[in-house]
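Every protein chain except one is present and positioned as in the full complex.
For subunit A:
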Amino acid sequence: MSLDYPKTDELVAPDRVATPMYEDPALFDLEMDKIFGKAWVWVGHVSEVPDKGSFKLSHVGTQPVIISRDRKNELHVLVNRCRHRAASVCEIQKGKTSSFQCPYHGWGYALNGELRGVPYTEGYNTDFDKKDYGLKKLKVETFEGMIFASFNMDVEPLEDFLGNAKPWIRLFMKQGGGFPIKTLGEHQFKVPMNWKIQLENTTDAYHFPVVHKSFMQSLDGEATEQFSFLDDDDGWVEDLGNGHSVMVMMPELNDLDENLDAPIPERFQDLAATLRKDYDEDQVKRIVRAVGGCGFNLNLFPNAGCSLSFFRILRPVAVNETEIRHIALGMEGGPQAANQMRMRLHEHFQGPMGFGSPDDAEVWERVQRGSAGGPDLPVMVNRGLGLETPSENGLPKGDVSAETGMRAAYAQWKKMMDAPEAVQ
């Protein structure tokens, strides 16, 4: 790799990106360093590690990490690699423990990553200090229950990075319907594509009526109406800064605490009837409205989406391989019938056999396959350019089908890739 690589001006222009963005393995390695090795990366939700001693495996870029909650209730994100000779210290997806013990020579680590036990210490010289061999720690912060980690100890505060996305995150969390949000399970699938193809998609309304036609056909009239946002003119997509963007499809569902007097849609009538046995009418309306989810997709650079009613998390594996998690959300301590319906709605669209995700996966793979041809041809992200107006934040805002979100993400990509290495 030459010193001046990558020439980011040749890879990212305001209206297009170059084919190597999906194809170049050297660029992928650099992204793992300059983006996933530096930025705040979504790793989990607090409900996945609810108690003292809870842990959950996750990733930051291609690196395996453990999220753990120690006995003081503090969250840690630790690289899942023994500091002796590199064995992974945990291969259980989630659970509870008092420590992590390496299976190879038995080094034992506390929940906060500190090295506590070394078998047969007498074989080490007196200068061996356990303090030097704790599990590698990342910086950790949470916002509205979402856990982010960064390899960059000097990274800006998480709330500064989320910036204009914060009010949208708060709106998204209202789908607890008055209860705390908890994860209800997840679908995981991999697609032979570059991670940025998924990054582009979370605020891509343009594909919806084409790719998700068979999903639309499976809805009742009222829901079809709701999902026909490309035919309405009240939606929009806006750049939120720092690579984040929001695509508003159904503005009437932006704030789930509003419009509570709107009539309950037909498909939620059975649920409402069940809820009425235990809740008063105001609560029934609030819960039912929350069950239906939000009306927007929020894309958080580089790897998370708060998408209508679930978390969509991407994990880059290789230049042409990406794993996706679709995490279902529900109401902690909320009515069983409401959580059941949340799960049934999630199963309907998401996952390896949903009515939506397989079609997304197919077209994403087609992008990767297609970009093997015409390496000199650009990938166009110019839809809506010249038609945008400034948002309240003074950033570009386009119609719902504009590629404003992609341009926002690629501007942040370029900024991070261009950032000079900190002088050591």
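The rule is short, and it goes like this: a contact is a pair of C-beta atoms (placed from the backbone, for glycine too) under 8 Å apart; a residue touches a chain by one contact, two chains touch by 3 or more; residues count from 1.
In this text, contacts and distances are computed from a predicted model.
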| item | value |
| --- | --- |
| Complex member absent from the view - protein name from UniProt, among "Anti-sigma-K factor rskA", "Inositol transport system permease protein", "Anthranilate 1,2-dioxygenase small subunit" or "NADH dehydrogenase" | "Anthranilate 1,2-dioxygenase small subunit" |
| Identified contact with the non-displayed chain, of A:Pro14, A:Gly185, A:Gly333 or A:Pro375 | A:Gly185 |
| Options A:Asn112, A:Thr202, A:Asn299 or A:Ser357, residue touching the unrepresented chain | A:Ser357 |
| Residue touching the undisplayed chain, where the options are A:His105, A:Lys213 or A:Arg276 | A:Lys213 |
| Absent chain, residues of subunit A that touch it | 93, 184-191, 211, 213-215, 217-218, 323, 328, 336, 339-340, 343-344, 346-348, 351-353, 355, 357-359, 361-363, 365, 369 |
